[in-house]
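Right, subunit A next:
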Amino acid sequence: MTEPSKKAATREIVERNLPARYRSESRFRTAGIVAIIVSVIILVLLIGSIGLKSLPAYTAWQIHLPVALDQALVDPEGDSSEASIRQGSFGRVLQNGMRETFPDVSGRSNMRSLFQLYTSLNSTRLMDQVIADPGLIGSDYVFTMPLGDDLDLYLKGMLVEDRSVEMNGVLEIEAGRRRTNIQSQSADFAIVLAELQQMMIDEALSLESRAAANRTLMASVDAEEADRLNEEAARFDQRAQVLRTDAAGENGQLELSDDLPSVIVEFRGGAIRMNRLDLNGQGGSGESILSIAENRSDEAWTLYVVDTPQARRRIPDNQLIWTRALVERGIVTQAFNHYFFANADSREPELAGIRGALNGSILTLIVTLLLSIPVGIATAIYLEEFAPKNKFTDLIEVNINNLAAVPSIIFGLLGVAIFIDVFSLPRGTPVLGGLVLSLMTLPTIIIATRASLKAVPPSIRQAALGVGASRTQSVFHHVLPLATPGILTGSIIGLSRALGETAPLLMIGMVAFIADAPKLSLEGFTEPATVLPVQIYLWYSAAERAFEPRAAAAIIVLLTLIISFNAVAVYLRRKFERRW
Partner candidate 1 sequence: MTTAQAQATLYHDIPEARDVKVAIAGVDVHYGDKQALFDVSMQIPDRSVTAFIGPSGCGKSTFLRCVNRMNDTIDGAVVTGSLKIDGTEINDKTIDPVVLRASVGMVFQKPNPFPKSIYDNVAYGPKIHGLAATREELDGIVEQSLVKAGLWGEVSDRLTDPGTSLSGGQQQRLVIARAIAVNPEVILMDEPCSALDPIATAKVEELIDELRENYCIIMVTHSMAQAARVSQMTAFFHLGNLVEYGPTEEIFTNPRERRTQDYITGRFG
Partner candidate 2 sequence: MTQVSTHDHIVTSYGEELDDLADEIARMGGLVETQVIDALTAVVRRDASIAKTVRKREITVNAMQVDIEKKVIRLFALRQPMATDLRVTITALRLASDLERIGDLAKTIAYRAADLNSYPPLEVTQRIERLGNIVTRQLREVLDALSADNVEPAIRVWRNDDEVDEHYNSVIKEMLLLMSGDSSLVDPGAHILFVAKNLERIGDHCTNIAEAVHYQVTGDTLESVEAAAP
């Protein structure tokens, strides 16, 4: 009799609580979606920024330099033998090639500057090419080498701020011995001139305001400090004064110092670096870096302004001008950066590559794979399927699980203590690295394998035993095939972790500078090597700016490897997964 009313009451209570229940559900769902979005954004930002940073590393500006391989220079003994070629002066060959290309460059310091367009390590590369093909001796040869790393960055627009303006005014050029005068019929230089003057005055103003600030401060500090501030203020004022004077010009001309942007006139393959500009904005005088044949221009010319002052960059104006000329002449071209993938590490960024680290990683991983997978799977099968359950096996199990949580650097220490100190294995080799990484990977593989063996339903074991299979037969005929996808996945994920591991390898000396890639052969295992993550670490801590994109590119390579490993794991799992 109370049933209907009771039912109604229950319904009422449920309905009253329902909105709150739905609210909490939707709150939870929203939180989940937000978490996913945040993590996706972070991931995209991370990989995106690394990817963007790595872009300059994939292309390289190369010099295709025509060189004359004179027998006297490259083959002093004259017998084309390797020993003879090794005594050749290939550095000179390259220098000669450069001088041929820029015949009007003179003076020792200009020459040195010219030879810095490339790194001298390239002479060894040329020597190797001649050794490989002695028939080249005596011929004219076009040698391809990477442009110096700073100039490469310059051409990629990462080193200086510059602009070129097309001009139409007719130029009259009067080439002197030390100085070349330029006169334009229109005020072509007026805008640049005004900018430069404004820049100097702005600088003067900022110096003066700093001086004024110093003087204001003097009132609130002790005498000694006040003196120092006063002196500084005086210096600021003095410099401001000089700047103002300079900006006003002298003899109708403005002097361009190294602290000001460089102004370069380019015309018909020639280039003049301006030292003075006429205050009327119609001309000036400068130094001819690449001589201009004509003394009158009747077509368009280029005013090239490098806003980053020469004093504040690593490359002087003449190198910029030569490089631009080489690009103009088609001797310097941009191409895929094969050096990055073909070479081992180098002190010169333009020649540095990941090949050595990649080979080191592959060799190390092979050792790890050969050791940890058979040992790990065998251990797991024994423990899971055959071992009696007692205190001893429990102890082993607990210890294996604990090992998986040990920081990887501890395994490095272990490697030093056992493999180097006790077994005297050579330091920094893939064998040693593989051994250490195996130690680290073993627990992961054992745990993954045991988990996938456990996941095989006992009914399959019973079925096998029921038709009279022995224990071993039931494990190897039925349980193991079913556990294979899980085992493979676990092993591959363990290996990809090993691939990305740095810390233990630092401990065992795989951090050395390796200029020769270890060979992918049996002896490669005992040659000193480094691995990708260590290489990345080395490059990021290097001084040269050009290493930065290379480190980023190496990260992309490593990520690609690891992701493809994991993709293989997913694929294998899908392929071999069976339902029962």
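Per the selection procedure, all candidates are chains of the complex that A comes from, given by their letters.
By definition in this document, a contact is a pair of C-beta atoms (placed from the backbone, for glycine too) under 8 Å apart; a residue touches a chain by one contact, two chains touch by 3 or more; residues count from 1.
In this text, all values refer to a predicted model and were calculated from it rather than measured experimentally.
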| item | value |
| --- | --- |
| Candidate number, among 1 or 2, whose chain touches subunit A in this complex | 1 |
| In the complex with candidate 1, residue positions of subunit A that touch it | 388-389, 457, 459-471, 473, 477-478, 482, 578-580 |
